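Structure in structure tokens, see below.
Only a single protein chain was left out; the remaining protein chains are all shown in position.
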Amino acid sequence: KSGEMAKLTKLIDNDVFRAYATYATIVLLKMMLMSLITAYYRVTRKAFVNPEDTEMFGKGENAKKYLRTDPDVERVRRGHLNDLENIVPFLGVGLLYALCGPELSSALLHFRLFTGARIVHTLAYLIPLPQPGRGLPWAAGYMVTISMAYNVLKKVWHL
Amino acid sequence: KSGEMAKLTKLIDNDVFRAYATYATIVLLKMMLMSLITAYYRVTRKAFVNPEDTEMFGKGENAKKYLRTDPDVERVRRGHLNDLENIVPFLGVGLLYALCGPELSSALLHFRLFTGARIVHTLAYLIPLPQPGRGLPWAAGYMVTISMAYNVLKKVWHL
Partner (left out) sequence: KSGEMAKLTKLIDNDVFRAYATYATIVLLKMMLMSLITAYYRVTRKAFVNPEDTEMFGKGENAKKYLRTDPDVERVRRGHLNDLENIVPFLGVGLLYALCGPELSSALLHFRLFTGARIVHTLAYLIPLPQPGRGLPWAAGYMVTISMAYNVLKKVWHL
């Protein structure tokens, strides 16, 4: 059993894998933050979608008026969905890329660019910045994932 | 080739990794169930979104009336999206956490709490239970993932 543990520890001690684990966790925590921001806007804007969520504001007709959409809530939700659409590919492709044994410097470049791009994307979405303030970081994150996918396919190709 | 196989088998024979594999699969199957529940409500409530899906109920204007939203369908869909938003971080962070070699008892506590919380969350969403019947299991699952993320970052930190 201790031999197996050592083996697992080996993977997590690999520098590239540790970098992947660090940035993957940071970018997932950033995505999870979107849930809290949505909840914050729902409560402060009093804009809910489930009838059972409005009951703390009163019963019956009085509560029903809080079943509405709010532009700020919808904006955060779009940012959250965009995170899912882009972070899921990064997690999957990034893990395989890290296992392909790339140079540490080149792996760090990919992981840092992606993580930075997604943080800027969220800020640009929430502030909101005029375009291409949101489009550019979106494209940067997208290209990073494409580049890692290219490296993975070049290395493992097995149809 | 058999040497490599053995190596792979090693990872899957590690107790913590087997526990992760078990709970990750269960929670993904639970999420997949949401698709079937959505389909069930779409057919029984006759509430579709794609014109080509209504053709089994008649042609032309007769079929068009089934292109509508239904509160039960939308409720399941919200539960499904909430699953995606919360289970994706669990899968990613949980895998890295399992590879960090935590104590089996502490890993099992995290995996069981998360899986139980998400099952209760789904029941609370679909029944629906009054709040905080849905909010509490959501927060429990969220805190479990944060706790695993903290353990991962403490172990692997490599910016």
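Quick notes on this one:
By written order: A and B. Residues from 1 in each chain.
The definition used in the following text is that a contact is a pair of C-beta atoms (placed from the backbone, for glycine too) under 8 Å apart; a residue touches a chain by one contact, two chains touch by 3 or more.
All figures in this text were calculated on a predicted structure; none of them were measured in a lab.
From the options A:33, A:49, A:88 or A:113, the residue with contact to the unseen chain in the full assembly is A:88. Although one chain is not displayed, its contacts with subunit B can still be listed: residues 1, 4-5, 7-9, 11-12, 15, 17-19, 21-22, 24-26, 28-29, 31-32, 34-35, 49-50, 52-53, 55-56, 80-81, 84, 87-88, 91. Panel shows subunit A; residues 7, 10-11, 13-17, 75, 78, 81, 84-86, 88-89, 92-93, 95-96, 99-101, 128-131, 133-134, 142, 145-146, 149, 152-153, 155-159 of it touch the chain omitted from the view.
Rule of thumb we're sticking to: only the chains that are shown with their structure count from here on.
Once the centre of each chain is set as its mean CA position, subunit A and subunit B turn out to be 16 Å apart.
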